[in-house]
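A single protein chain has been omitted from the complex, and every remaining protein chain is retained in its original position.
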Amino acid sequence: MNLKVDICGKTLKNPVIAASGCFGFGREMSIQYDLNTLGGIALKAVTAQKRIGNPPPRIAETPSGMLNAVGLQNSGVDQFIVKEMPFLDKLDTILFANVAGSTIEEYIEVTEKLQNIAVDFIELNISCPNVKEGGNAFGAEPDTIYKVVKQVKKVSKQPLIVKLSPNTVDIAANAVAAQEAGADGISLINTLIGMSVDVDRKRPILANISGGLSGPAIKPVALSMVYKVAQAVSIPIIGMGGIMTGRDAVEFLLCGATAVMCGTLNLIEPDGIPNVIAGIEEYMTQHKIDDINELIGGLIV
Amino acid sequence: MNLKVDICGKTLKNPVIAASGCFGFGREMSIQYDLNTLGGIALKAVTAQKRIGNPPPRIAETPSGMLNAVGLQNSGVDQFIVKEMPFLDKLDTILFANVAGSTIEEYIEVTEKLQNIAVDFIELNISCPNVKEGGNAFGAEPDTIYKVVKQVKKVSKQPLIVKLSPNTVDIAANAVAAQEAGADGISLINTLIGMSVDVDRKRPILANISGGLSGPAIKPVALSMVYKVAQAVSIPIIGMGGIMTGRDAVEFLLCGATAVMCGTLNLIEPDGIPNVIAGIEEYMTQHKIDDINELIGGLIV
Amino acid sequence: MAKRIPNCRITSNELVADDTYLMQFECVTKNATPGQFVHLRVTGRDDLILRRPISINSIDTKNNIIKLIIQAKGEGTKALCVLKAGDVMDIISPTGRGYMLSKKVKKAAVIGGGIGVAPLKYLIEYYKNVEFDSYLGFRSDCYAYQLDEFKALSNKLYVCTDDGTYGEKGFVTNRLDMNLEKEQYDVVLACGPKPMLGSLKKVIDKHKVPCFVSLEERMGCGIGLCKVCVCKTQEDGEENYERVCLDGPVFDINKVVL
Partner (left out) sequence: MAKRIPNCRITSNELVADDTYLMQFECVTKNATPGQFVHLRVTGRDDLILRRPISINSIDTKNNIIKLIIQAKGEGTKALCVLKAGDVMDIISPTGRGYMLSKKVKKAAVIGGGIGVAPLKYLIEYYKNVEFDSYLGFRSDCYAYQLDEFKALSNKLYVCTDDGTYGEKGFVTNRLDMNLEKEQYDVVLACGPKPMLGSLKKVIDKHKVPCFVSLEERMGCGIGLCKVCVCKTQEDGEENYERVCLDGPVFDINKVVL
């Protein structure tokens, strides 16, 4: 059975990647299982300078979903390189460095600093809903997407995956803009903007008032967007949003994703991703599919 | 205890309204309970001509939510007036006629025909995701919203409530555009666009491929949008999206909604809305609140 | 009238065939006609927001017990099938327009496939004065259920399996087709999967017997509010979508587009 997929000429052992922000820099999970069994790891977002992030509470539970408002807490790109890369360098899996920023200059600065580092892909996070500037402000409309992608592409030797926001009108137009600006792939979706209220205290649950909605609740939205983007672009797509099982992952592959990412799953089940990989294999066995690439875009409409 | 709220000078017995498309024209539910206990009823969408709607399956279950793709099936505005109004005329509750269309002309035509009919409000549905033309195409961006609202407002004697789509970048800007064009109120949210796949058959579950996501899953998105719109406009807001209990309704009131609508709830529990009203009363008793108007916009941030 | 009863107590739930359970629960449902269904929700499974429509298999009016045959397919029916005596579920009962036979009907055929056999049992129990021949189709022996009951209630019983592991090998619509050459039925009453109803339509067209079929469609409310559960109908050349939950599930076979 072949589970290998190819993205921009790089081969993933299987199509299941840990999503950014839900896996730290891999260290904590490495005591749970062998990280080399993963298709890849998207690392926690890094910015030019250290950020302490938003005050707590940063998480709220919602029906079949959750809100988070971490706010890009990280030690900055320099510390990332010094502190995290030595551990990551030893891994034999595909690495996605998730790059965030408040300005185009910041995106460029971070990407430049990552040039001599052994990360396989740059994942341009222009879709974080939890920071005042940057993030969603760049990722919502085709013209701003085009601008930032064009600039960052110039400095990036690694293939550039652009991570899109679902908080938009026309996701396909946004994906096309990224492709035209030189993106080598699209990952989607980041979180939907949401809110939750403690009626007894008459206060929002998150200190940040609103946060990013993830988990099973958003899977239908994610699937629809992946399917639309797959009709619109020719570059590979990495789909995510609410994947909890192998069968969920297959839904994304059928809709046109070459690989998938699992985020929230890791917050619930430390052994979640290995189970998703096993679930895909089980599905393939049941349906007598030898090569996972047969599933990609295989939806019958 | 006062549950009465006021919208555009009309008094609702309580702030709980049946949402459009989930209550037919009232008849089927009238055998379940006395419809006059409702704050109001938003009727199923009507268009200029009869529409047969989309082929089945039109519904899919998703985690804590559902997708629908009814596609505005209705007998047309003339038949609505002849066949449904005699029954509705006898009710003592506030009626919202939900107007849909594919062109601005159609919205105008339907609204004009409703002028001599005893409906209290026109609810302009520029946010239906399940038809190819019209619907979401009008409701996603400020300029098109402004245009259609401006035109329809000219022909409407009844106060005009504009129902907004969540499939957008900046809901506050959309609401402001509606207000500037003369809208008397805003209702939101209509459904998010979503999709669901049967992995065994490798096919979308809905014949229409995608549909509108509703139910508890979308409540965080709805709350966030209601809260943002409440900061941006001065006209009343009717909030909805995933309300299942009195406490859910209170979340929306605290975020700034003057009234709420319940849609999906009716598909699950025929006695759902009476229970929501009772739940609000229970909350008010617990928290020693005499007048429901104290709750509206009462979120402490 | 369809009524919600949020706490129906299950009195028993037992496996009667592969993946197939006979569930019994306490419920005062008077005047339910055969072909009507109950609309079930699994208490506590708030992630599964929709109800599941399940046909009435039998009613014990003396003890107020409703019987259902439930096939464990997806998440909801699987959750229903593991419920035990004493557990509760949330139901709407009864709903839909069932099989309504005129007084003139003396002899009729019921034809069912798979899980579609279930409502036919209540049908032949209910119309005590009608003589029924039963035609039942199953994929295989291991999926067959309630054959003894059908045997006792029917004038004649024909059972077919796709693989020949029980009764006749082949499709039960073929058996009906052959029998209609000699047998006279006032009406044929059917329930089963779409392909079976399609074959039945051809048989009916050929023999020109009145026929009513019970349809399946994905549902929301189950009581006529939401129009998601439609089937295509054709009358006087005009196509329409009618609600399976309230205008059906039982339709004249000549009215629905199969």
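We call the chains A, B and C, going by the order they appear; numbering starts again at 1 in every chain.
What we mean here is this: a contact is a pair of C-beta atoms (placed from the backbone, for glycine too) under 8 Å apart; a residue touches a chain by one contact, two chains touch by 3 or more.
Computed from a predicted model, the values in this text were never measured in an experiment.
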If you put the missing chain back into the full complex, which of the shown chains would it touch?
A, B, C
Can you tell me which of A:P15, A:G65, A:P142 or A:P220 touches the chain that was removed from the display?
A:G65
Which residue of B:S64, B:N98 or B:Q158 touches the chain not shown here:
B:S64
Contact partner of the left-out chain, one of A:V5, A:C22 or A:V77
A:C22
Could you tell which one of A:G139, A:P166, A:G215 or A:G279 touches the chain left off the display?
A:G215
On chain A, where is the contact patch with the chain that was removed from view?
21-24, 28-29, 31-32, 44, 52-53, 55-61, 63-66, 68, 70, 73, 205, 215-216, 264, 266-271
What does the interface between chain C and the hidden chain look like in terms of residue numbers?
44-47
For chain B, the residues touching the chain missing from this view
63-64, 216
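Everything below uses one rule, namely that only the chains that are shown with their structure count from here on.
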Is the chain-to-chain touch network here best called a line, a ring, a star, complete, or other?
complete
Which whole number of Å gives the spacing of the CA centres of chain A and chain B?
33
What whole-Å value do you get for the distance between chain B and chain C if each is reduced to the mean of its CA atoms?
36
Which integer distance in Å separates the CA centroid of chain A from that of chain C?
46
Which chain A residues reach two or more other chains?
63-64, 216
Which chain C residues touch at least two other chains?
46-47
